Structure formats: C-alpha cells, structure tokens
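With one protein chain held back, the other chains of the complex are shown just where they sit.
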Amino acid sequence: MIQTFFDAFLIGLLCIPAVILVGGRQRPLRVLASTLLLIGLLAGTAVAGVCFWRGDRLAIDLSQLTPLPFAVAVDRLSAFFLLLICGVGAAVTLFSHSYIEHHYSGQRRDWLWALLPLFLLSMMLVVTASTAFAFLFGWELMTLFSAGLIVIDGDSERRRHSLYVYLLMMHAGAAAVAAGFFLFLPNAAGLSFASMRTAAALMPAGLRTAIFLLAFIGFGTKAGIVPLHIWLPKAHPIAPSPVSALMSGVMLKTAVYGFVRFGFDFLGGGPDWWGYLVLAAGAVSGVLGVLYAIAEHDLKRLLAYHSVENIGIIYLGLGAALVFRAHNAPVWVALALLAALLHTLNHGLFKSLLFLGAGAVSHAAHTLDIEELGGLLKRMRTTGAAFLVACCSIIGLPIFNGFISEWLTFRSFLAGSALGSMPASVVLPLMAGVLALIGGLAAACFAKVYGVAFLGRPRSAEADHAQEVPFAMRASMVLLAAPCVVIGIAPGFVLRPLSAALQPFLPGTVLPEEAVAIAGVMPWIAAAVLALVFAATAIRRVTRVTATWACGLPGLDSRMQYTSTSFSKPLRRVFSQVYKPDRTLEILPADRPYFPTAISYRSVRTTSFEKSLYRPAVEAIVGTAHRLRRLQTGNIQVYLLYIFMALVALLVFMRFA
Amino acid sequence: MHLVHFAAARALASSAVFLFITVLLMATAKRISTCIVLFSAQCAIITAEILAMAYVHKSPEAYAVAALVLIVKVLAIPYALFRIVKNLQAPGDITASTTAAQSVFIAAGLILLSFFAVEPYSETLRVDTDMLAAAIALVLSGAFLMVSRKKALAQVIGLLVLENGIFLAALTTTFGMPLVVEIGIFFDLLMGVFLMGLFVFRIRDTFEHLDVSKLRRLRG
Amino acid sequence: MTLLFPLLVPLLGAAMMLVCRRPAAAVRVALAFGALEVLAIGNAVWRIRAAGVLPAGRYLRADGLTSFFLINTGLIFALVLVYSVGYLRHIAEGRFSSPRWFYGLMFLFLFTIMAVYLSSNLGLLWIFVEATTLASALLVGFYNTEGAVEAGWKYLIVCTVGIAFALFGTIVLYLAAVRGGVDPRSALDWAVLMSAAPNLRGAQDLLKLAFVFVAIGYGTKIGFVPMHSWLPDAHAEAPSPISAMLSAVLLNCALYALLRFDAITSRAIGSGFSHTLLLLFGGLSVVVAGFLMIVQRDLKRLLAYSSIEHMGIAALGIGLGGAFGLYGALLHAFNHSIAKSLLFFTAGHVRENFGTLRMERIRGMGRALPWSSGALVIGSLAIVGLPPFGLFVSEFLILTEAFSQARYAVAVLLLAALSLVFGALLYHFQRMLAGDPESAPAGPRLPAADFAVMGVCAACLFVLGLHIPGAFSSALRAAVAVLQ
Partner (left out) sequence: MIWLNVAQALLLVAIAPLVRGVIARLKARIQNRRGASVWRPYADLAKLFRKEDLTPPSASIVFRFAPMIVFAATVTAAAFVPVVHGSALLGATGDFILLVYLLALSRFFLSLGAMDGGSSFGGMGASREALVSALAEVPLLLGLVAVAILARTATLAGIVQWTVRQDFTQISAVHALAFAALALVAIAETGRIPVDNPTTHLELTMIHEAMVLEYSGPSLALIEWASAVKLSVLLALLIAVFAPWGMAGGVSVPALALATLAFLLKVFVLALAIAVVESSIAKLRMYLVPDFLGVASALAILAVVFTALMR
C-alpha cells in the first residue's frame, strides 16, 4: 500500500511542472499547482515517516526502460533523509506560496514554480537511488535545477561569477563522486549498491582508500568542507530565499548522505587515519566557518558561512565514528553516527528556518544588510519569534534541538577518550574543546545577528516601516520552529528509529545508553526551566515605560546603538590572524582632521582561499591554453609538418616498441 | 625477343636511378614550369617501369594501367598545370623557405633515409629494394616540397610527387591492385588537381598573391 | 538493388540541380530528392535489419555497422536540408554561392558519403573518402570570403596529404593479404579479409605498418590532435548547415573507415597495438581540445574544437573495446552528431541576428533570441555530458569500461578533460546568454522550419538520455557484433 502511495506521490510531483508551464498564466491554476505540490510533499513526509519509524522498504526498478540500471530503494537511512527533504520542502513550498507571488511575475514566476518540484525530486532521487547511474543522474540534475533557480532570480556580473564558480565546482565534485563509484567496478559485478557492498569486502586496501578519498573530496565539495567551500557563500545568497533555504538546509545533507553511504555502508570503515582526516576537516570547517560568519553583516552570506560551520560539526561526528570503527567499538560508532545524523536533521530544520526568516526580513524590510535593520521583533512578532527559536537551536542551547546533537557529539568524544590507543585518547577530547569553541563563537555570532537585526531601535526607514509577512510565510516558519523545540525537549522519538536505521551497517547495536540518558533528562530540565519562568512571571510588578538611559543627554538616536561590525570587533581583533584585515580610515576634509564632516572606516578581509588556492590553479590552466593556442599558427606548412612528424614518431615508436 | 626481354630487365633496374635524379633536380628547380616538366618526366619513367613489369609478368591489366598513367599523369595533368600557369600571369618563380643548396642536401638526405627505411623490410617483401627505396624517396621529397615551398602551385606539385611515390610503392610491392581501384585512384587524382587549380584561381582573385605562407588569417 | 537506390538518388539530385535555373525551383527539387533519399536510406536499413548482411554485386555490401551509420547520416541530412532552406534565404547571390550550387554540391557530398558506407572494397572505401574531401572542399569555400578560401585551401591540401598515407596503409594491407595467400582479385574485400584475418598473423609488422599509416590518414579526416589543424578553420568558415554536415556526418564517416580497419587488424594480430594507438590519439585529442576551447574567441571554432574532443572520446571508447567500450563509442558518435548539429543551427541564427560570431560581441542572447538560447542551453548541456541527455549515458558507458579494465590513467584523464571542457563551455555560453543586448537584433522570430528542426534534435537527445528505444538499441548491438 505504501509502495503505491510512494509511486503516486513521485508521479504527482513530476507532472506539476508540466501543469505550470502549460497554464502558468492564470493565477488559480498556479494556486492549484502550488497546493498540489504542498499536499504532495506532505504525503511524501507521511510516507517517509512511516518508512522511517516502521522500517518498511520501498523499491522502484526502471532498469528495463533506462539505458543503464536505474533503481530506487528506500531503506530506513534513505527514509530519514527523505523525511527531511519532504518536510522542509513542504514548509518551503508553503512559504514560497506567497513569497514568489509577491517578488516574481510573468515567466520568471512560472519557471520558478516549474523548477522547484523538479529540484526537490532530484534531491529525493539522490537519497533513494540504489544504482550508481540513478545516483549520478539525480546528483547532476540537483545542481542543474538549483542553477536554473538561481539564474531566474536576476542577473549581474557578480551573480554570473558566483554561478560559474558554483557550477564548475559542483561538476568537479560530481566527477570525483563518479570516479569513486566507478572504482568499485574491477571487483563489483554491476554498479548497483548491493553489488558494491559485496565487492567492498574483497577489495585491496589501496583501492578502498582511493574510493574513500574520492568520496571525501567529491561529497566534501558539495557539503562545503573548508578548502572546497568557496562556492557556498557565493551561491546561497544569490538564490531566491526559499531556494537558498532548500539548498542550505537540504541539498548539503545529500552530500552527508552520500558520504555516510560510502564511508559506512559500502566500505564499512577503514584505517583510523580516515577518521582523523575527517575530524581535521570538520574542525577546520567548523572554526573557520563561524569566524568568517562573525565578520559578515549580509544576513544570507552569514547564514551560508554558518552552513559551513554546521557541516563541520557533522563531519566531527562522522570522523569520530570512523575512528571508533577503526578501533571496532560498535556502540560508540552508533553513538557518533547518531550524533552526526541527528545534527543533519536539526541543521536541516533550523537552517532552512533561518533562510526563510531572512526571506521574510527581505520581504518586509527590502534589505538583508543587518546594519540597516533593528527592532524587527516588535514589528514582525511571529517571524521574530521563529527566528529566535532558530538562533537558539543553531547555537545548541539546551531546550532546542541543536543542543541534543552537540551533546551527543560531546559524549562520543568523551567516550572516545577511553579508547586505549595513543592518538585517539588525546585527539578526541581536544575535539571536544574545538566543538566548545565553535559553540561559543556561534553563540556570539547569533547574539549579534538577533540583537542587531531584531532588537533595539530600527536603524533605517525600511526597518521602521517593516510589516509582518503574510500568513502563509508565518505558518511555514512556525511549522519549522515547532520540531526544533519538540526534538529539543523529547529527543527519544527521533533517536530510537535513527539508531534502528544504523542497523544495516552496524549489526547488533542497541540504542546507546547516553541517548537513553538525554532522552530521559531533557523533559525534566525543560519542565524545570518553564516552571521557574512561569513562577517568575507570577511576581506582581508595576511596569512603566520611560526613555532609555542616555547619561542624561537628550536625543538618543538609533545610530548610537552597537552595529554588527562593532559588536564583532573584539572577537575579530582576537582572531585577526584569520582575517588579516586591511583597514582604511578616511577623515574628510583631510586638511582639518579635528573638524571632520565625515569619517569612513572600511575593513576588508584579505585572507581568502580563492586567492591563495584557486586563482593560481586557474591561471596555470589558462596559461597552458594560451601556450597550446600558439601551436595553431595558421601556416599550412606547419600543419603538414605536424602530420609528417606524427607519422615519423609513430614509425619510430612501432620500430622500437 | 630475347633483346626485348633484356631491355625490360635493364629498364627495371635503372629506372630507380633516374627517379633519384628527378628528385634532386626538382629540389633545385627555380621555376614552376621546370617542376612540371620534371614531374611529367617522373611519370614517364614510371610508365616505362610499368610496361617493363607488365612484360615480365605478362599481365594484360598492367598494360591498361600503363596506358592510364601515360594519359593522365604524363600528358593530362602537366597540360592542365601549364594552362593554369599561363592564365595566372603570376610570376613563375617558386619562393622557398630553404635555399637551393640546403634543398639539395635535404633531398639527398631523404634519399639515403629511404634506403635505411626500406632495408628491414627487404627480406619479408622479397622485392628489389632500390625500386621500393625510390618510392619512399618520392614520398619523402614530395612531403619536403610541400613543407618548404611557399607558392600554392609548388605545393600542388609536391602533393603529386607524394602521390607518385605511393603509387610506385604499390606498384613495386604488389604488382598492381585491382583495376577498378586503380582507375578510381586516378579519377580522384584528376579531380583533386582540377579542384586545386580552381582554388589557386580563387586565391589569386581574393588575395592578389599566391604565397601560401601568407595565408595566416585563421589562427588559434 | 536496394543498396543502389540510396546511391543513385543523390547523383540524380545533383544532376537535376544543373538543370533547374531558378533558385525557388532548385529548393523544391532539392527537398523532393532529399525526401526520396531519406526513404531510400530507410528502405535500405529495413532490408539490412531483416537480412543481417546484404551484399550487392562485387563492390557493394551493407551489414549492421553500415545500417547504424546510415541511420545517423539520414537523420542529420534530413535536418540539415530542412534547416538550409531557411538559411539560404539570407545568402547574397554570388557566382558560386547560389542555392543551385549549394544543393548540387550537397547531393554530391552525400553521394560520396553513401558510397563510403556501402562499398565492400577497402580500395573503393579510400577512393570515396578522398571524394568526400573533394566534394566538401567547395562547400567549405562556399562564401568566397578571404577566410573561406583560406580554409578551403588548407582543408583540401591537408586532408589530401593525410588521405594519401591512408592509401599507402591500404596498399600495405593488400600486400600482407596477398602474401598471406588471399586471392589477389578479392584481397581488398572487407568480408574476405575478415574471414582470412586469423591466418594473416604471420605478417605482423606489415599489418602494424598498415595500421599506423591508416591511423594517420583517417585520423587526419577525423581530426585527431596532431593532425587536427584544418578542422577548426574548415568548420568555422563553412556555412552553418555545412558545418553541421561536416561535424556530424563526415567525422563519423572517417571514424567508420577507421573502425573497418581496426576490425581487421585486431582480428589478425589482436587489438593490443591498434587500441593503444587509438587511446593515444583519443587522449591527446580530448586534452588538447579541452585546453584550446578555453581561449577561443569565435563560436563556431569553439564548436569545432568540441567536435575534436568528442571524436577523441569516441576513439577512447573504441580503444578500450570490451562489452561497453564499443557500444558506448558508437552511441557517443551518434549523440554527438545530433547535439553538434543543434549547436551549429543555433550558431547560424546567432550569426544572422548578431551579424558576428565573435563571442565578445554577442551579449544578452537570452533576451534577444529566447528560443535560440533555449536550444543553445539544451545543446550545451548535452554536449557537456550532463544527465538528462544522451551523451551522459555514452560517457558513463565508456567510463564504466575504462574502470572495469582498471585503466585508471585513461579514466582519470577523461574525467579531468570533461571537467575542463565543462568549465570552458560554461564560461563562453554564460557570457553570451546573460546580460542585456545592446543592439536590437533583426528578426527575433524563429522560422517554423528551424523551430521544428531544433525541436527534433532536442527531442532525440532527451529520449536517448532517458530510454534507448528497442529498435535503435538492437541496431547498435548489431553494429557492435559486426566489429567484435
């Protein structure tokens, strides 16, 4: 029964673009199509939920039709990611129901509505594919559709550059993933996941390492691990807000899914240096991600850098799991994997909520530069509340879902210290320190974002006249905020099926006792905090509104508040090595410095992976191209000489080979 | 009849030398018309070669091929080339990127090289090596002419010499291929020369010069 | 008789072209003969499918491989013919460049290609491959501009020299066959050679020598890298329908000739030597073409280099051989021909509307020519080998073969080159499509015929990407069986 439901859902999603492209003009048809999409996605969430909680297996095999074997199979792990895609997809569709209507018109709007379901479908195909062809098919389509959605949003020189970098890096990553798949071939019968699993066992160690590294690089590019992350802060901000919510919240998770499939399901772990490599990547991504985010004041770029940080946290969990796998401690592997996968779900929820919040802010205040916002909570009550829930979750504060996964990661590091071998018992606890640093810096960054954007006085006229967004957008944000709190308070109902999802490649592991402990204590803590807050409100008090204290001077205006740059100044000073800022201070008029009419201060981050790592590589390639171009001299005699030389070379090669 | 048999055998042996001479002369040729004459001389020698072989091996087909070579290569193509040179009224000189002395040395070197190239195959082919060497020499000198000469017509002649070399190689090793294929090859050669002539005229119309090395507009 | 039909129709068409004076009449007659030709090809393919191998007389023969390439030629010829009707309306009348000349030469060109596919004798095969060069040289020089004349001359001379070496290779093969005891009169017949190949093992170095010359000869016609220099000039300077015919049909025709030779040599002395040579040429072509595409300034030269790269990929497929290699290579040649003709048709429109093909001066194509840019996007996504289109499937097959033979160097080289090409093409096409057009282009409306042609191309690419129809797949498998 579920199977037919699943097929119907997929086909339904497929024909929505057709409906829109045909009759997109009339509004009722578009409303019908978007509601159809919403219902479809809710049905998809239901189907995925049933598969995830009850563990049914679904499969569709189209191999007779397609030129190469093309099959889809939903086991518990795929169902988990499918749940994330459909759930967040439904919320985003609800949000974009009114967002797209307001911001786009005519053909752009039709194409947006046509590409959105296709984008979701390609992601679903990636997480449920069970053959290499299907996986790569979905993988490349995912990039294409997201690029299509970005192109629709507008056109400028900078956007074109960002889109180019995004597409090129995604293609290079896809090539690495394809190579990773193909390396199974010498030993595997076909390219279906089942034959790859059996082949992985009898492969030489060298080949397994090659596959692991290719998977790490390929999926690392899509996930945004630090040396390969430069596309992320370029691509996400230029996409329409609902699409960047999907890209950041869900698309990055398909990379994590791929890496887990390769690392744990196919290869089943390997030597412990794999784990340390992933830990190192996770740590560097986490710390640098949050440090770059602190220096940002464009809301979407900041959130994009935070995606890098959270992917770093997920990779910390995966790295610990790989180290435990190498020391074959299955219970701790389950714990670390649980932490990583739960953080994937949590990040999917709160990051998409943050991006939808950013969309709502840009809808209401027409700007995303938090230096010009302020006091939005009073004007946009629901958006502000939902954004606050998301901020608390991303920092990992106790009553919210981010804390549960970070806590599990901490406990897996703690458990790791009990491992006998030398590197593990030192590296893992230190990773706990790194995670604590990431958490601390994230708290500082989001205190800045929320404080500057939503609290205090509005810093610009648009912020002052900001109106609350329409109901559909608010509903979608609340729809995403609710699970953040529910998982935070009662994580048990997610942790049990998730640990069951790990059964296939970690046979015989029961729910780790840490997970049981947290599931037990969190409700009590939440109850205690809420009870005390309620008690505190019971205190009888007389409140009166008076002017804010301004040391007795009149005329306190909004420019006297701390801005995001000044808020992050102390931290940027401490970590100045990371930014190597080049600061320019301009006082006008230059000749009378003590009676300035205008002072402008500009601090630009000079360290950039793009300049130090990618620019030289590109220059080398283009340089070779120019040198090769000189071979085509235009003179026919030289062309004839090439032919004769080729002939002589071959004759000599044949003579002596 | 003995005398004719003796003459045929002598012709077979000596024609390689004559071919080498034409190669060297062509390397030094200053004007297009001398090149054309030398080319038709080459073809004449090859016709003699075919007639000798036809007589020795008594295959009627070879006589037909000899007649074909005589008509197409010795008479038709040189006549066509002379008409082209006359109509062009262009200066008949061949500007070359190598001086006469260098050209001769290179041609001689190529002849020696062709001997070395043929040597390893002599025992497997069981055929007189100097004729095969002459064929390879023609191919290499044709190639050299095309690469070093700047005038369009000179390149055409270089190409024809190269074709001659290959045809001769075919001749010496396999005593002639099926007749249909031979006729086809000659027809292609004729059409090729006709088209090259057409293009030479169009180059002169559009570029007012025939120096091929100046045709460098399409680069990169 | 069925094999003679597709040969005679183009000859008749060419002859008719001389007769009818008025251009309008010429176009109508050309379309009629074109339709007739497509019917002839269809009938021939249908008969071959039924009969497996169809010998006709001493010099004509058709088998699975021929029918596959006939389908390819028929499809592309039909598309090009329909497209050229609209295209020729914009050409200024010149001594050589009237529709009469255009269609006359086109039919002649088609006759030579048909003759190459249908001839059973390797000597005849060589003759007609040389004839294709001669027929297409005038077509390349059709515009009578400086560039066209220069390109035509270079094309004629370089290809003739290259092909001469192929003749020498054919002769050496003939020699080896005769030495091996094959009756001289039929020593060049492909079927005879294939059956006699096993006992030719004795003349190993002769066969190697033959294959070297043939590889250089037909390699020049295919455009493998050391011998590719003529290709960008010829394909860029020719009118767009002719560039499509050159890139999509002529290169496949040369590849067909090389395949025939490779079949004989690999059956005689094993495919070690010949396939290494093909891998060498293929790898060189893919890498060098990839690099050169980055710095191109003219759209059609960029497409020409892309043809070199894709022929390199097909060569890699053939060089790998095995279950997937050959199948993938032939499928790749077919897909490439469709995608490349789609791109050349779009290039034709760009030239009509922007007046130039220099990519710096083409801006805002997305807004100026919406339908053409849609075709360009589909074409470029296909040519780069992205999923929904056929080339992704064929590249996937070739990579599968490369990895399952554990030839990691070839595989990694191919993957790297594909990414390089993706970067180059995306860079150029993005700059053309995006932005707003300064000069208002003339006539943005796409004529119905062109819309249909581009639609057919896009549909073929899309279908071949998702599902290879049974009939086509069996034809492909029959072609591969012939060479195995």
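All chains are identified by letter, namely A, B and C, in their written order; residue positions are counted from 1 within each chain.
Rule of thumb we're sticking to: contacts are C-beta pairs under 8 Å (C-beta built on N, C-alpha and C of every residue); 3 or more make two chains touch, one makes a residue touch a chain.
All values reported here derive from a predicted model rather than from experimental measurement.
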item: Among shown chains, those touching the left-out chain; value: A
item: Residue of A:A205, A:V545 or A:A598 in touch with the missing chain, whole complex considered; value: A:V545
item: Touch criterion as defined above, residue of A:G520, A:P593 or A:G623 at the omitted chain; value: A:G520
item: Candidate in contact with the missing chain, chosen from A:G44, A:G87, A:G396 or A:P512; value: A:G396
item: Touching residue (missing chain; options A:I39, A:L213, A:L277 or A:L556); value: A:L556
item: Residue among A:R108, A:H327 or A:R457 that touches the chain left out of view; value: A:R457
item: For subunit A, residues in touch with the removed chain; value: 375, 377-378, 381, 384, 388, 392, 395-399, 403, 407, 410-411, 413-414, 417-418, 422, 425-426, 429-430, 432-433, 436-437, 439-441, 443-444, 446-448, 450-452, 454-457, 517, 520-521, 524-525, 528-533, 536-537, 539, 541-550, 556, 558, 560-562, 566-571, 573-574
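One rule holds in what follows: only the chains that are shown with their structure count from here on.
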item: Inter-chain centre distance, subunit B versus subunit C - centres from mean C-alpha coordinates, in Å; value: 32
item: Chain centre separation in whole Å, for subunit C relative to subunit A (CA means); value: 44
item: For subunit B, residues contacting two or more additional chains; value: 143, 146, 155, 212, 215, 217-218, 220
item: Subunit A, residues touching no fewer than two other chains; value: 629, 632, 636, 640, 651
item: Complex contacts: residues of subunit B adjacent to subunit C; value: 121, 124-125, 139, 143, 146, 152, 155, 159, 162-163, 166, 169-170, 173-174, 177-178, 180-181, 184-185, 187-188, 191-192, 195-196, 198-199, 202-203, 206-207, 212, 215, 217-218, 220
item: Subunit C contact footprint on subunit A (complex, rising order); value: 65-68, 133, 136-137, 140-141, 144, 155, 160, 163-164, 167-168, 171-172, 175, 178-179, 182-183, 185-186, 191, 621-622, 624-626, 628-629, 632, 636, 638-640, 642-643, 645-647, 650-651, 654
item: List of subunit C residues in touch with subunit B within their complex; value: 59, 121, 123-124, 126-127, 130-131, 134, 137-138, 141, 144-147, 149-154, 156-157, 160-161, 164-165, 167-168, 171-172, 174-175, 178, 184-185, 188, 203, 205-206, 232-233, 236-237, 292, 295-297, 301
